[in-house]
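For this depiction, one protein chain was excluded, whereas all remaining protein chains were kept in their positions.
Let's turn to chain A:
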Amino acid sequence: MIEDLVQMANQIGDFFRSYPSQAEAAAGIADHLRRFWSPSMREKLIDYAQRDGRDLSEPVRAALALLQAPAERS
């Protein structure tokens, strides 16, 4: 299941590549994950990022860092 999640996340990351800055892309990805992914899916991905994270693209990793920030439980 984690491969699916990684692939989906990277695909989301690809869309935000045309954004002008890394920061905006990361914020966009994080927002998308927050709005459309169930908490358990986000947790699995964050867990993977912390454990290994090798297959995640750079912008997605940045977005996950944002998601883990204190705002996470909002």
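Convention: a residue touches a chain if its C-beta (ideal position, glycine included) is under 8 Å from a C-beta of that chain, and two chains touch if they have at least 3 such contacts; residues count from 1.
Keep in mind that, in the parts below, contacts and distances are computed from a predicted model.
Asker: I notice the complex is incomplete. Of the names "Ferrous iron transport protein A", "Cell division ATP-binding protein FtsE", "Formate dehydrogenase major subunit" or "Acyl carrier protein", which is the UniProt protein name for the chain that's not shown?
Answerer: Its record in UniProt gives the absent chain the protein name "Formate dehydrogenase major subunit".
Asker: To test your reading of the contact rule: which positions on chain A touch the chain that is missing from view?
Answerer: 1, 4, 8, 11-12, 14-15, 17-20, 32, 34-41
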